[in-house]
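Reading through the structure tokens given below for one structure.
Only one protein chain is missing; all other protein chains are in place.
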Amino acid sequence: MPVNKVFDTFDAAVADVVDGSMIHVGGFGTAAEYPSYLIAALARSGVSGLTLTGNHSGFSEDQLKMMKDANLGIIKYPDDYVSPGLLVQRGQVAKGIYAFPVLNRGLEVPFETLLNEGKVELELIGQGSLAERIRAARAGIAAFYTPVGVGTVVAEGKEVRDFDGRPHVLEHALKADVSIIRAHKADRYGNLVYKGTARTFNATMAGAAHLTIAEVDEVVELGELDPECIVTAAPYVQRVVVRPATMSTSWETPC
Amino acid sequence: MPVNKVFDTFDAAVADVVDGSMIHVGGFGTAAEYPSYLIAALARSGVSGLTLTGNHSGFSEDQLKMMKDANLGIIKYPDDYVSPGLLVQRGQVAKGIYAFPVLNRGLEVPFETLLNEGKVELELIGQGSLAERIRAARAGIAAFYTPVGVGTVVAEGKEVRDFDGRPHVLEHALKADVSIIRAHKADRYGNLVYKGTARTFNATMAGAAHLTIAEVDEVVELGELDPECIVTAAPYVQRVVVRPATMSTSWETPC
Amino acid sequence: MTNFEDKPRLDEWSMAMRASQDVREGMIVNLGMGIPMLVSAFVEPEREVMFHTENGIIGYGRVIDDADAVDPNCVNAGGQPVERAPGMSFMSHDDSFALIRGGWIDVTMLGSLQVGANGDLANYHPPGKVVGSIGGAQDLAYCAKKVVVLMTHRTKSGASKIMQQVDLPITAPTCVSRVITDIAVVDVTPDGLVLREVLSGWTPDEVQQVTDAELTVPDDVVELSL
Partner (left out) sequence: MTNFEDKPRLDEWSMAMRASQDVREGMIVNLGMGIPMLVSAFVEPEREVMFHTENGIIGYGRVIDDADAVDPNCVNAGGQPVERAPGMSFMSHDDSFALIRGGWIDVTMLGSLQVGANGDLANYHPPGKVVGSIGGAQDLAYCAKKVVVLMTHRTKSGASKIMQQVDLPITAPTCVSRVITDIAVVDVTPDGLVLREVLSGWTPDEVQQVTDAELTVPDDVVELSL
């Protein structure tokens, strides 16, 4: 039987994600980079007590609607954009490991509200150390010394050691139970390519978990992806799901 | 004046490499992966007291000639293949940091001869830790904990610490003064793509030194390399030299 | 402290224009959110600079303001759509920060809330917030070869943002080498802050009056020109 990692539905792909899981959530800042359908499927599954990692804690449904209506910026928000903030807003998240837990001005995002109420835990970490800690998990490195963060809040309680006369802080790998990521094309082995800046944390998180699920625009024939240009190699990806041809306009619709 | 990292000759590209430098030498095992013309230029320059890192310490001229004549294996050795062993044989190397310092059977390579005579120093390190130590230098990581090597010769004298109940050894970044590497195509900014398995240590070493020099088959117009498929980004490469259209058959010929 | 309300100030675009003078051909440059992101508009394409953005482009082109020309998969860290430029490449987030941490960024320009006389950078935690968002500025602040801050000289309520000692949580210690404000250019040196350029309409003494930190005024202080 040929290897085939393609799942029929997002619901099936996340069905065995259990309460209390740690989940790497791909994406960075704009709608085109997030695994929206996988986030929606996790919202529908109702799984709770999650630890999420990612750049940003995300927006509530109302905030997204407002931003869509206002067309903030000149990049439009598609109707099927679901932010990881949905999981926060719905109380499914116990802890966040983020570089941007809150907006420094303006909107109060759901995570900030819950943090102020003492209902979620935060581990604040700079983007570079976050990315490297995730990469370390993929690469089997337990911990590493980086110069970044020494003397600031992110290094509190962490070991500091000098190398070549410069202090470095010890950061630990972040291996998740599940990585949910967005890519452009996949083949049935799970090889992935991305589209421009959607590579970001998506490629970083692939393989940094026991289970990596990729939401893709398209599955192509084996051999169609150029072996010189594959960004994420097949072993890192266990499941692939294709985004629907017809845009889903509510996260609540099974998909 | 437009940015242009392309040098006219290999001799010019290595002219300022000084005695006692640490040099990452790209390549892995077969002729097509080595920066032969850069190795030859270093041999001609006569620079000495070098510390070389790489997978393999390399062959002598006589050994190469023998292998070419015998046509060992079914991949032919081109006449312009120069092994890093040339630098060892000529006494230009003080120390080697290698995964394969010697052949476990058969030929005695120049490094083994000099090692037995006490004329060179060896730091033995497994391929994976070597690659990761070089990558760490490129990535600004001072040191990292790996499970590999604990309880063996490569971990002697190194710190060992448990993470998740498993012992790990602390390995330090290897930042060189110069990386000499081989790539397939470059543009004048220094972006690089490789050809198949020639990527190996060449891509690993790009940017893991203060000065990276790439020997390439071809320089293409800016914009011709697909931004989704560039393997080594421009900032990591300071100099590019194109291999000659007519094969050089002696390393002694200025080039 | 006098407010000097009637005195001239550079607007954000003019500050960016001044900052663009510090961007030279061949440099690898990272522009932080806010005013710094305006700088690229003043770097003509012939001056071959590679702009890096944390989310994984090295060598992007101009910021796009035509909705029809936008590619949602080619944006900078501020979410602005940018042009594809010849010689650019995409990379993952770990690779992008490896580039930063490895010391390959020649100059980063960052916004800030405060800068200390010793070069301390405090740009992530506004007063009154329970937490701040440290984002990607921290790696840039620790690892870029040169850190230039672009910020207004004072807060809206008139407090100096160049402090003898910052009183907000720091993003990175002793990392800033230059501050470009709406009225002056100040360098952080081993001997303290040195006033390099003063906006026309201000005297060095007046700049000092609106600055918490002590400024050295050298003989060769010049007028800030765009």
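A, B and C are the chain letters, set down in written order, and residue numbers restart from 1 in every chain.
Throughout what follows, a contact is a pair of C-beta atoms (placed from the backbone, for glycine too) under 8 Å apart; a residue touches a chain by one contact, two chains touch by 3 or more.
No experiment lies behind these values; they were computed from the predicted model shown.
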Displayed partners of the chain not shown (whole complex): A, B
Selected from A:3, A:66, A:160 or A:247 as touching the chain missing from the view: A:3
Full-complex contact with the absent chain, from B:36, B:129 or B:238: B:129
Candidates A:20, A:46, A:78 or A:235 - the one touching the absent chain: A:235
Touch with the omitted chain, as defined above, among A:36, A:89, A:129 or A:191: A:191
Chain B residues that touch the omitted chain in the full complex: 28-33, 55, 73-76, 98-105, 112, 115-116, 122, 124-129, 131-132, 134-135, 146-154, 194-204, 231
Interface with the unshown chain - residue positions in chain A: 1-3, 137-141, 187-189, 191, 207, 221-223, 225, 227-228, 230, 233-236
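The rule is short, and it goes like this: only the chains that are shown with their structure count from here on.
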Contact graph of the chains (line, ring, star, complete, other): complete
Distance from the mean Cα position of chain C to that of chain B, given in whole angstrom: 38
Euclidean distance of C-alpha centroids - chain A vs chain B, Å: 36
For chain A, residues that touch 2 or more chains besides their own: 132, 146-147, 194-196
Sites on chain C at which at least two other chains make contact: 90-91, 98, 100-101, 143
